[in-house]
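One protein chain omitted, others in place.
Moving on to chain A:
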Amino acid sequence: MTLQQISTTRRAFLAGSGLVIGLALTPRLSAFAATKGVQAGGEDALTALNAFVKIGADDTVTVLSKHIEFGQGPFTGLATLVAEELDADWSQMRAVHSPADDKVYANLAFGLQGTGGSTSIGNSYEQLRKAGATARAMLVAAAAEEWGVPVGEITVEKGRIKHAASGKESGFGALTVKAATQTPPENPKLKDPSQFVLIGQELPKLDTIGKTNGTAIFTLDIATDDMLIAVVAHPDHFGASVKSFDDSEARKVKGVIDVKQVPQGVAVYADNTFAALKGRDSLKIEWDLSKAETRSSKALEADYAKNFAEKGLEATNNGDVQAAFSKDGVQTLEAELVFPFLAHAPMEPLDAVFMKAADGSLDIYTGAQFPGMDLATAAKIVGLDPSKVRVNTQLTGGSFGRKAQFGSPYMQEAAAVYAATDRTRPVKHMWTREDDIRGGYYRPMYAHKMRGAIDAEGRITAWDQVIVGQSIMGKADLDETSVEGASNLPYVIPNLRVTSHNVELAVPPLWWRSVGHTHTGFAVETFVDELLQKVGKDPVEGRLALLTNEPRHMGTLKKVAEMADWGSTVPDGRSRGVAVVRSFGTYVAQIVEISAGDDGAPRVHKVWCAVDCGVAINPNVIKAQMEGGIGYGLGAVLFDAVTLGEGGKIVQSNFHDYRSLRINEMPAVDVAIIASTEKPTGVGEPGVPPIGPAVANAWRRLTGSPVRRLPIVNVVTS
């Protein structure tokens, strides 16, 4: 379906749904005295039927999203699950972030509240449908009681509760108070997928209108007249700390209220943002580098490579790799790959607002990806009982993994900045883009060494892969996130060994959209492509022949080949590449068509993408995540690295030297979703891994040069 077609179907939805676009687009001309944050859990006037569903007297149904909405669509997805079983009309659905609660709102895949690993839809699929079905049953029971008719004679459709025989009819709002007193059924019957009315439809997203007219509130937008804006001066080296500082010039800046040392650096508090920034620029700080990382990226690379010769942690060891390489007539292929540190660079830099309530309790507004952890961390630092702290998760300008941090190090800084004040004024703590690019918690730097064996008959008989990098989980033994995608190689190769080495650096590591697959996907898919080329096999046919145990890999690969008319003639000067990666239970195959751009770097014209994510809850959201994942991943493989210069000083600082893909570099994208009745799996991350290797494979076939080091632009244009 083209976007044009989507917009036609969706217009039908919009027209029928009572969404008044004209009203929503009315310009807001007057200045506000204050911008309030959005209260977690929805307005007090709503009636809760369970932890996830609240209904208003005006018939609106508000779904409490335990997952943060930062662009991947959980508000819409979770509301769809509820609406389906509630038999609601889409126009009455609303969504809001739930309060922080690691039990009630646990991610069932994690055991605590959190968003990540592309799990939001998967872990909620039954839970939220059950919440909808339970609420429906309570409304029906209330109607039966009210009307004195049997429950079994009542029907619900598009938000209307009806009793045909008596002609009685009601919306949800009029019955919700009574419904709340009914006993919820233990195990309400859920619909069979064949009965779905809303699941699988391209329903308009619930958060679009506010994000189109400037009214959507993000943490950075929250403001009161007496609010302090705080920024922190951070060191240029990881692991450095404040030795001494001189704030005399900073304090002279009009609007600067105070300067305090915090564990993370020196905080400047001001009446407005510009004064805070100016004050920070005027600080003179001497840093203690005794515990800092002082190696450059170049030095780290050399240190990483030393590990290749050492015995590593074994992730997989099938067959006899050693023997396969020493057979007579075996040809070998070797490759060493280097992956840089990557910043997530979400569009909204990290931020948090702290406001003391009249009773002494504390409201925190922030983009909380692990709300329970953020709450516990903040409570400890400000010295309040956790029951006296509320974390109100706000709409958030992206994350890509950045806001999911064990131990909440960002919240540690923000809370310390608030705690250092006298707490009479609300405080907004914000990071600038420079703080963000230089703030660490990167996708770690990795090095891979690959060896492949091809026997006398041209079969790929052995694969030996060594992966060196930081353990994201902070483990001394094998970290699955370092080897995922390689240790469970989908290709049938009789002798397979994957080992890893964990290295220690002062640069804090973190998951970055698709985690281990950001590098293992690239390594595996470029290396298998080179091996296939060496044995004269077609990249698609050759892969299919090695994927005999993997029907869903095969399904997406065949589909994408069909979409791209793989094997047809490609225009002069262009070349194509393919990759297929399973990540987070979702299968994605992509084919790219590229040429060499004017600057000598690859120019990607077109991407075909086939995705198998089980039941498709909202095809439009799935396509959007594929498009976004492709653009995000492409920008990184083409342009991005955070590097440490001489002495370990961080080199990059903002979008001029940490490049993002721009619209003129975005390829046309065509997405197909494989029809499936499997349980739904996530789509936030899986669009990312295949794009890099697909481009690198096309580039190798175009130029003869394999890509051994990312970003590609550094190699081809330097």
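Definition applied: a residue touches a chain if its C-beta (ideal position, glycine included) is under 8 Å from a C-beta of that chain, and two chains touch if they have at least 3 such contacts; residues count from 1.
Heads up, the rule we're going with is that contacts and distances are computed from a predicted model.
**Student:** Using the UniProt record as the reference, specify the protein name of the hidden chain from among "ABC transporter ATP-binding protein", "Isoquinoline 1-oxidoreductase alpha subunit", "Xylose transport system permease protein XylH" or "Quinol oxidase subunit 2".
**Tutor:** Checked against "ABC transporter ATP-binding protein", "Isoquinoline 1-oxidoreductase alpha subunit", "Xylose transport system permease protein XylH" or "Quinol oxidase subunit 2": the hidden chain maps to "Isoquinoline 1-oxidoreductase alpha subunit".
**Student:** Going by the contact rule already stated, which one of A:218, A:354 or A:608 would touch the omitted chain in the full complex?
**Tutor:** Result: among the candidates, A:218 touches the missing chain.
**Student:** Using the touch definition from the top, which of A:174, A:190, A:330 or A:347 touches the missing chain?
**Tutor:** A:347
**Student:** If I consider the whole complex, including the chain that's not displayed, which of A:354, A:400 or A:566 touches that chain?
**Tutor:** A:400
**Student:** Kindly state which of the options A:128, A:262 or A:275 is in contact with the chain not pictured.
**Tutor:** For the chain that is not drawn, the touching residue is A:275.
**Student:** For chain A, which residues touch the unseen chain?
**Tutor:** Touching the chain left out of view, chain A contributes residues 3-4, 6-7, 10-11, 14, 21, 25, 27-35, 70-73, 204-205, 207-218, 220-221, 223, 229, 254-255, 272-275, 277-278, 345-349, 395-398, 400, 432-433, 620-621, 624, 627-632, 634-635, 654-656, 660-664, 666, 668-669.
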